[in-house]
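Of the protein chains in this complex, all but one are displayed in their positions.
Up next is chain A:
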Amino acid sequence: MADEKKSKPRHRTMVFESIYPVLALMLILVACVDLCDAATVVDVYRLIQYDISGVPFGSRFSSLNHHAASLSFQPGADLSRSVLILPLRELDIGFVQDYISQKQSLGGLLILLPQMFRPGNVGGGSNGLISETEGFRKLLAQLEKLLVHGNIPFPVYFAFENEETDAMLADVKKNDALGQQATATTGGYKLVISVSEPKKIASPTITNIQGWLPGSRADGDSNQLPTIAVVASYDTFGAAPALSVGSDSNGSGVVALLEVARLFSILYSNPKTRGRYNLLFALTSGGPYNYEGTQKWLKSLDQRMRESIDYAICLNSVGSWDNELLIHVSKPPDNVNVKQIFQGFSNVAEDLGFQVALKHKKINISNSRVAWEHEQFSRLRVTAATLSELSTPPELLEDAGSLSDTRQFVNEDGIIKGVKLVAESLARHIYGHQGKDIRIFADDSSLAVNPFYVRSWLDLLSQTPRVAPFLSKNEPLIMALKKELEDYTAEVSVQHESLEGSFTFYDSTKASLNIYQVASVTFDLLLLLVLGSYLIVLFSFLVITTRGLDDLISLFRRPPSRKVKMA
């Protein structure tokens, strides 16, 4: 008997113990609230986050879980738990500036860009909207400058307008105008981006690709032949690294370099037409960061090779100009070499029907800022010039692939004219035809500039964001550029360097935004009340119809008869 009694509690405890894992499983299941079934999911691109010598810039946070608010919010409302949705069309720069400079707390900022700025969107708008487009570009440039150089303590994301965001924004504006700002108790839209906190990119690499096309050696070593270098930096920097495609800066320069390489490879493939100059083509990285890649590449060159460089032409933004290209030099204009280069270029330009102008900017050795790529050459005593449509050098981290620099604003005719200019000038110098009116790369010859080549490479580059710290060593684009140079030159070498200096970058550049339409707590409570009363009414109804009203009343009264019996 005692054993039976003991075994019963033991049996009971065993049953209870076996329930625990089931209970734990149930609790885990309950805790997994799935957030992945939003009605709307939008691709968003984060503002860049970087440090210069430890000083933080850009947006410092990445994850977002707040209600949506629009510009029509009531003045004085607390937005520290809301995400402000700003379409570019209604942007007021002063407002954003105030918000950032006064360090007012905001849950997040979502900037909606018109579809025309989307990298894959080649179809330009109708001509009637050109002034509007220009206005947007200016506004976007101002906004970028403000955001890139500020230290912003909340997440900032860029997204492209589509129907769903338009509908949501209209709804949010309506609610805000009525004064019902979205919070936990009033419902509305909730924007959720769930990504991990951004981490520093450990050792960002910059990759330089160089192609060497040797000239014909009459007698002696080809290393003793003079060299002409054509250089372009291919990486970009912009407010949103995942959108920074830099069609003009410097996609146009890269395309021009590739086309010049192709033309000269045709010429040099035949020993009879091979010139007595070596040609060195270099695609450098690290452009926005004071042309660090160019400096490292030059330093890595053999000293003899560097000394054999007659002059170098750097290409920077040749995609949107009409009548005039500028040649920027750091040596004074009355220098013999500079004069010779400029003369050659301006003769060719005259023949081709446009103008080139010379601009001189002295290098300030004490200033670490490198304004043009040719300055890196000049610092190592190599004659160089930059061919560009820009008249003033871009500021640090600006105009190097901004959000408004997309494919539709690049004119491929400009690139083709630039290619003709560079190729003809180099050819006249190499083959000794200076001053003669000879067109080597004439339009209907076998050496004509190929517009389809230019267009296809330009389209490709305009869909590939190229911010150097986010490019891996074996990035497909780098492999493609290497292969292209391998087709046109004899020797290609790829140099990987790490981006030193004072720049530190953080990852997490792209995310998915989930937009949920949520109901407020009051709604749930109301629903509970309604359902509770419905069930009570149902209960009473059923009791009355099946057992009678007396039974219903007797449910609530203690039966007195039992007490009488007990007594």
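Definition applied: a contact is a pair of C-beta atoms (placed from the backbone, for glycine too) under 8 Å apart; a residue touches a chain by one contact, two chains touch by 3 or more; residues count from 1.
Rule of thumb we're sticking to: contacts and distances are computed from a predicted model.
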Query = The chain dropped from view, which UniProt name applies: "Vacuolar protein sorting-associated protein 16 homolog", "Dihydrolipoyl dehydrogenase", "Ribonuclease P/MRP protein subunit POP5" or "BOS complex subunit TMEM147"?
reply = "BOS complex subunit TMEM147"
Request  = Please pick, from A:177, A:357, A:519 or A:553, the residue that touches the omitted chain in the full complex.
outcome  = A:519
Key: Listed residues A:146, A:192, A:266 or A:396, member touching the removed chain   = A:192
Key: Touch criterion as defined above, residue of A:130, A:357 or A:542 at the omitted chain   = A:542
Request  = With the missing chain put back, which residues of chain A would touch it? List them for me.
outcome  = 30, 33-35, 37-39, 184, 187, 190, 192, 516-519, 521, 524, 527-528, 531, 534-535, 538-540, 542-543, 546-547
